[in-house]
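Dropping the structure in here first, questions after.
Removed: one protein chain of the complex. Kept in place: all other protein chains.
After this line comes chain A, so read on.
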Amino acid sequence: MFDLDRWREIFQSLNKNKLRTALSGFTIAFAILLFTLLFGVGNGLKHTFEEQFAGDSQNSIYVNSGLTTKPYKGLQSGRRIQFRNDDSKFINQEFSDKIQFFSPNIQRNMQVIYKGEQNRYTVRAVYPDYQPLESAEIIDGRFLTYLDVERKSKVVAIGKLVEKDLFGNFSALGKNLNIEGISYKVVGVFKDPGGDNDERYIYTPFSTFQGMYKPNDELDYIGMTFSPDLNVDQAIAFSNLLTKMLKEKHNVDPRDQGAIRVRNYAEGTKNVQQFMIVLNVIILFIGIGTLIAGVIGISNIMVYIVKERTKELGIRKALGATPRSIVGMIMMESIFVTAIAGYSGLMIGVFALKAIGDTLEEKYFILNPSVETYVVVGATIVLIIAGTIAGYIPAKRAASIKPIVALNDE
């Protein structure tokens, strides 16, 4: 297979015909460069999109209550539905196999003071399970624990921006915050992929607030995540059943949309997934289109090259070159040029994407534009196959021309 003499022939032919080599190489490199850039930018859009929806856990379900809008079983409309601790218990009992994380929640917008600094923040009284629900990530200290809940400890975990607002560049850990007259100790600082809003929350144990700001067993709303074993459709079925059962429990008309509201992120996820599929198809379409354009380009050039070399090929045949050696020579040239040029284009593209990085994020919503390794490898393989085909067809034709016709070609 490896024939040094043949490679010498090929290098000589490529080297002595620099313009031709450069032109065909440029076509290929450019096509692949475009392919990589388009693909990368498309991926960048996708990343931005993904991140927009990454604020909260994709399998979150939130249950809120409100006023009834329809009379039911002799009860008037306009009645307030109040969730209580037994609702938490009820849901946990009925759906223990479908729930991953669960936390009731009491939420207040409160004045928070540390020394001279003060601001209003949303304070949420939750269970430790709330952390994965919000996708919050501890960067300093710890989150709330069940021991905190049991002891009704006056502790808080604060968002990164709360720390920045109130403590400046200093660490908040171990300091005491004054929240509407009561002192709470900061046990942890978290960041949240959801962005600025989510990093201005303050979390405190559920039991600490219940009783203090809410009558004994009342709560504001319930957050949970469904088990990752459920697919999107199963998750939607689960939340529908949950809604139905809660409405029954609270004597709410099944058609009443206001009294009990269950928001399942899976529904959004379903739309997002569909949107992503469409986006992927578009990216794929653009990518394949660019590749095809490149393949057609190289095919044209190969046809031209073979035409230009007809006489030379005739001479070679007169001197004893078999059709096979002619085909082999042209194909190896073609594959060699496509592979090298294609790979360079690819590398330039990859480095360009690296250089672009996240600079286009704010204006153009392109986050971390990049191409996956398998795409890179796949494109290279497609190129080599394309080079083979692009070389083979004209080479075959050239090899079958009678030498006398080829020799007379001027």
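By definition in this document, a residue touches a chain if its C-beta (ideal position, glycine included) is under 8 Å from a C-beta of that chain, and two chains touch if they have at least 3 such contacts; residues count from 1.
Going forward, contacts and distances are computed from a predicted model.
Engineer: I want to check something: the complex is missing a chain, and I'd like its UniProt protein name from "ABC transporter ATP-binding protein", "Na(+)/H(+) antiporter subunit B", "Chemotaxis protein CheA" or "Anti-sigma-K factor rskA".
Structural biologist: UniProt protein name of the non-displayed chain: "ABC transporter ATP-binding protein".
Engineer: Touching the hidden chain in the complete assembly: which of A:I315, A:A339, A:A352 or A:I384 does that?
Structural biologist: Candidates A:I315, A:A339, A:A352 or A:I384; residue touching the omitted chain: A:I315.
Engineer: Write down which of A:N17, A:Q100 or A:T145 is the residue touching the left-out chain.
Structural biologist: Here the residue in touch with the unshown chain is A:N17.
Engineer: Among A:R80, A:R255 or A:R324, which residue is in contact with the omitted chain in the full complex?
Structural biologist: If we include the chain that is not displayed, A:R324 is the one touching it.
Engineer: By the contact definition given up top, give the residues of chain A that touch the hidden chain.
Structural biologist: Interface residues of chain A facing the absent chain: 4-5, 8-9, 12-13, 16-17, 311-312, 314-325, 399-400, 402-404, 407.
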